[in-house]
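Before we start, here is the structure in question, set down as structure tokens.
Every protein chain except one is present and positioned as in the full complex.
What follows is chain A.
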Amino acid sequence: MALASVIGVGSTRYGVLDSSFLELVIDAASQALRDAGIGPEDIDAYYLGNFAGENFINQNHLAAYSASAIGLNGVPATRVEGACASGSLAVREAILAIKSGLYKRVLVVGAEKMTSLDTSGVTSVLAKASNWEAEVGHGLTFPAVFAFVARRYMHQYGATREHLAAVAVKNHNHAMLNPKAHMQKKITLEEVLSCQHMVAEPLSRYDCSLISDGASAMVLCAPELAETHRKDVVDIVGTGQASGRFEIFANELLTSFPATRLAAKRAYTMANIKPDDVDVAELHDCFTIAEIVATEDLGFFKPGEGGIAALEGRTRLGGELPINPSGGLKAKGHPVGSTGVGQGVEVVCQLRGEAGLRQVKNAEIGLTHNLGGAGGTCTVHIYKRR
């Protein structure tokens, strides 16, 4: 059963952009409204996903700030923050609000302007998604969180850097087919394996997502109204959210995120589907290892087999389950608060058959997975073509 329906999507290009935060939000929001064939006066509520506007652009009170700039006169405006999962949390709030019956049409935007700071500045801001007193103060960075996971995963399953590299190569290849992707650069396994720019060993630059600016938007509406707006409706049929232990050192196995498993179970149950039923997925590949672990936590592959599956090409376009056809956080880019909404935009394009060169054939069911921090927050959404 549909919880809410998507009637409009829009997105800026992701990348190092000249546009301001507000220009990005306005661009994405107006594209989504135009796609839905409605205007701001048709919107009942607005949710903004944003991680760190106070650090990146010295601005708080961001929902009202951006609502005013969009021209959403009087509409209730709320910001949602959950580190890298901020965007999908905003989507979820919109779903819950529609499902409650309170609102008929809701605008969701995810946005982040990151490139106002240099890499060391961005590293400091991203680290705030972990525990300052117990981790960051002692030298933890975000790449280091996933370096711990990668090292443990390799130790546990005998995986190698080749398995990680396969994810980077795949997602870079996919981004070549996405005109809105941050990085359009084909890379080879050899290049990745010989990369000397270590970030947090065993992760090199090629294992990391990009530092990007960007905004994405969706218009959600009550399922019974969707067909008055458009014929090719995409329904959201499952939503799952979970929290998990906040510190990476408190993650018992370090090769799995319990919050992902819980969120996925909740979403699959609500949608009444199995992992096998998913045709296309946009997963949180903030680092190559994160995609591998997510494919296992979401039930696509058995523990320890996600890396092998990537290396065998089973997750690339044309494979049995295409993962991150957009290029993912790795190559499409990762404007943190925008990512969760952008994943939804990509899945909706795929289910409508509008994904151009990166179209997954006959995709009917799509999944998004958005992870915040070191697994403190996770959201899984399931989309279905009507």
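Keep in mind that, in the parts below, a residue touches a chain if its C-beta (ideal position, glycine included) is under 8 Å from a C-beta of that chain, and two chains touch if they have at least 3 such contacts; residues count from 1.
The rule we apply is simple: contacts and distances are computed from a predicted model.
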item: From "Sulfite dehydrogenase", "Transport permease protein", "ChsH2 C-terminal OB-fold domain-containing protein" or "Cyclic di-GMP phosphodiesterase response regulator RpfG", the hidden chain's UniProt protein name; value: "ChsH2 C-terminal OB-fold domain-containing protein"
item: Among A:Glu247, A:Asp277, A:Glu305 or A:Glu364, residue touching the chain not depicted; value: A:Glu247
item: Residue among A:Thr78, A:Thr123 or A:Ser243 that touches the chain left out of view; value: A:Thr123
item: Residue of A:Gly37, A:Gly71 or A:Gly137 touching the missing chain in the full complex; value: A:Gly137
item: Residues in chain A touching the chain absent from view; value: 119-120, 123-124, 127, 131, 134-141, 143-144, 147-149, 151-152, 155, 197-203, 245, 247-250, 254
